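A protein chain is absent from this complex, but the other protein chains hold their places.
And now, chain A:
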Amino acid sequence: MSENEPLLSVHNMEKHFPVTAGLFRRQVGAVKAVDGISFEVFKGETLGLVGESGCGKSTTGRLVTRLLEPTGGKVVFEGQDITHLSQGKLRPLRRDMQMIFQDPYSSLNPRHTVGAIVGAPFRIQGIKTEQGIKKAVQDILELVGLNPEHYNRYPHEFSGGQRQRIGIARTLALKPKLIIADEPVSALDVSIQAQVVNLLEDLQSELDLTYVVIAHDLSVVRHISDRVAVMYLGKIVEIADRKSLYAAPMHPYTNALLSAVPVPDPKARRDRERIRLTGDVPSPLNPPPACRFHTRCWKAQEICKKVEPPLEKLADGHQVACHFPENAPVATAGAAADDAAQA
């Protein structure tokens, strides 16, 4: 992690979608999809954003790329506050900030050729390339492992993994600084997933990219991220570097999430003690008061229902929002010592 200025920083960002009812569309409530989250992304790193469906991770991705406008808080990109910039003023910024979408089927226009899709950013931004757009597009296709001769083909002629590569090629066209990848591999088969994960990593080191990877798959996130933020019902409950988060999670929710992941090892299942969470994630329309996890938490006490735990720094680079964190600093220090010994 670099010590320099963050590329992207988010302060207390909120997105409340109004819920209206009745003849006059009176607002009767709000879905608090993202409810006051703060984080920073440094140049060259990958921040993973994990959580279950409805926790606000995709909304977060759309807010920082300003596909949605935050209802509160601040988004700062390269020192510039972009929270309320107009579409016109945002356009030049879009060169530096791109998004990879989850579904390679619906995010590519079926009536455009690959050349048109990947070349669109050049046309929209009015960029002149030395040897013409076609050459530039073919170079990018080659970079992501597609055949440059497929320039004139349509999306339906490609497999899912190849389509995802087209989506990645499009985001790379203008050499962005920050890429937000929203579930980039979840729609792909296992063997193809690995290809795309490797491609994302290669491109990062080649082009010096910064990623925010949004995913529900904890093993993919661990593989690809330097730091990981865990979200629950519109809040960040824990944010830490990859090693400490996976080795010594402090928030009970992170712990439960990790223990719920099935392990491809038949022997391990026999000796594994699993934390069973009961019930589903509550509705973000009416989230539980104070600590939002208290309804499913086995450590919850009176205070959890009354006082919201702040996101606090409990160890170096490890922030947690919990009244009763696990693996509190002593354990973390131990794990860090182990890592140091290994290195």
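Keep this in mind: a residue touches a chain if its C-beta (ideal position, glycine included) is under 8 Å from a C-beta of that chain, and two chains touch if they have at least 3 such contacts; residues count from 1.
One rule holds for everything that comes next: contacts and distances are computed from a predicted model.
With the options "ABC transporter ATP-binding protein", "Rubsico expression protein CbbX", "Cytochrome c oxidase subunit 1" or "CysO-cysteine peptidase" in hand, the undepicted chain maps to the protein name "ABC transporter ATP-binding protein" (source: UniProt).
Taking the complete complex into account, A:Ala260 is the one of A:Leu207, A:Ala260 or A:Val307 that touches the chain left out. Considering the full assembly, A:Tyr246 is the residue among A:Phe17, A:Phe122, A:Tyr151 or A:Tyr246 that touches the omitted chain. Considering A:Glu14, A:Glu52 or A:Glu78, the position touching the chain not shown turns out to be A:Glu52 (whole complex). Only one of the listed residues, A:Leu85, A:Val197, A:Ala290 or A:Leu314, touches the absent chain: A:Val197.
Residues of chain A in touch with the missing chain: 52-53, 159-162, 189-195, 197-198, 201, 216, 218-220, 222-223, 242, 246, 256-269, 274, 276-278, 280-281.
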